[in-house]
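Only one protein chain is missing; all other protein chains are in place.
Note that the chains are named A and B in the order they appear, and that numbering of residues resets to 1 at the start of each chain.
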Amino acid sequence: MKKTLMGNHAVAVGAKLAKVDVVAAYPITPQTQSVELIAEMQAKGEFKGRYIKVESEHSAMAALIGAAIAGARTFTSTSSQGLAYMHEMLHWAAGSRLPIVMADVNRGLGAPWILWSDQSDTLSQRDTGWMQWYCADNQEVLDSILLAYRVSEQLCIPCMIILDGFTLSHTYEPVDIPAQEKVDEFLPPYKPMAAIDIDKPATVGSLPSSKDYFRIKRRQAIDMDKIEGVFDRSVEEFASIFGRRYGLTEGYRCSDAETIMVMAGAVATTAKEAVDQLRQEGKKAGLLYLRSFRPFPTKQLKGYAKPGVRFAVLDRSYSQGHHGIIFEEMKSALYTCNPRPGIYGFVAGLGGGDITVELLKEMWAEADAGKPGADETVWLEEAR
Amino acid sequence: MPRLEGDPNQFEAIKLSTRSMSEVHTGNWRSLKPAIDHSKCTNCMICWKYCPEACVQIATGSPVIDMNYCKGCGICAFECPTKCISMNADAGL
Partner (left out) sequence: MRMETKMLDIRFHGRGGQGTVLAAKMLSDAILRGGKGECMAIPEFGVERRGAPVRAYARISSTKVRVRSKIYDPDIVVLLDPALATSENITEGLKPTGTLLINTDHKREELAKRWPGVRILCIPARAIALAHGLGPAASPVVNTAILGAMCAAFELASLQDVTGAVRDSVPWQVEENIAAAVDAYEMMRKEMGHAKT
């Protein structure tokens, strides 16, 4: 059934359909309506899980860690400063191998104080051991939550579903809401790898030897490497039930493209329009949409790096002292390509700056002409 | 050209906000405008006391509403014991 949903409500409906056992959350703009709707659905009896009101995001994640260790399917959502405050607990969740799923509504980080979207908050959590999937529309937000539980619970790796603040969170568009029976068919109840049991007392995460710690981290790494296979198999099942298919990356008009724009998030749908317009002008433009940032889909990206192809990478974050984060990750992933492709870095839309079709076409043209230096970041600003 | 223009060395590193709230002319939030019928007004100052925007001036002894800040909430008209304040459409077309 198609309904007009804002991204925040797609988040809440996704969590309800996934039959989450425990939600613990703290409200923050622009995430607020996602947890408000879950609370409302719980009050009406439509959502059967527990809703724990907490005093901070740090506590929200701590509560979910406890619930997940006890074998519950868990969910939260946050944004920006809230995610930053959760940082310590993010490592704790991933290291404890708890398949917690969280939505993060992208918003810039202070200072100065900012409410609008960019990817600084999530990309700052790159090394916490969480999967990071970026969404391009509200359908993808809902679907990704279901897919996330399917993948996370098979590998015991937590997953962050990321949607742009306001651009998706507050924007209404048609979303196909799947029937509960179909979701149940796709998503079996959670069976934890190791749940604590009141009759057999044990602790999780207590001090190991350095040797054990080292091996636990190695196991975490090797399981992270298995995501691609598990993701692909899960997507096949998803597609057979719901008729929609997702990849860790998605190429648009890339087969004969000479210069390919690379980006994550909702700006990708605007970029499709930019690619179509460039194509109409006879230019060989393509779009590579990075759905998964962690794991970084190096193998798939290499498939696009045919000889002579150039990449124009759009970052909505900046690592001070280096460059845009996705730009650097792309360079790292494609370093072993022979010949090595031209990769150009652009930063735009920090703190919610508008990214228009015109801006994207200009970015494409600069990269296509090979204008920026290899170690240069080009800062683009919407002129209007 | 969307390339960020100008010398970044000249961009402000820290932006101090010196703006006073008095510079925010909340009068444009108003869709109804209060009018005082001074022939009925007893200068009791209840409107001055209740105005949440503190935009009723009484320096002259009788109330004058500062339209730069009046949001048109109508609390003054509601509280006025002699009902001498009317709220009128402020279409401005």
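Just so we're on the same page, contacts are C-beta pairs under 8 Å (C-beta built on N, C-alpha and C of every residue); 3 or more make two chains touch, one makes a residue touch a chain.
A quick note: this is a predicted structure, and the numbers were derived from the prediction, not measured.
> Could you tell me which shown chains are touched by the chain that is not displayed?
Hidden chain contacts in the full assembly come out as A, B.
> Tell me which of A:Gln42, A:Thr270 or A:Thr298 is the one touching the absent chain.
Of all options in A:Gln42, A:Thr270 or A:Thr298, contact with the hidden chain holds for A:Thr270.
> Consider the whole complex, including the chain that is not shown, and state which of A:His58, A:Arg126, A:His170 or A:Arg253 touches that chain.
Of the listed residues, the one touching the omitted chain is A:His170.
> Contact with the hidden chain only, please: which chain A residues?
Residues 2-4, 6, 30, 115-116, 166-167, 170-174, 266-267, 269-270, 272-273, 354-357, 382, 384 of chain A touch the chain that is not shown.
> Just the residue numbers, please: which parts of chain B touch the chain that's not shown?
26, 28-32, 71-74, 87, 89-93
We take it that only the chains that are shown with their structure count from here on.
> In the complex formed with chain A, which residues of chain B make contact?
The contact residues of chain B facing chain A are 1-5, 15.
> With touch defined as at the start, can you tell me which chain A residues reach chain B in the complex?
The touching residues are 112, 348, 358-359, 362-363, 378-383.
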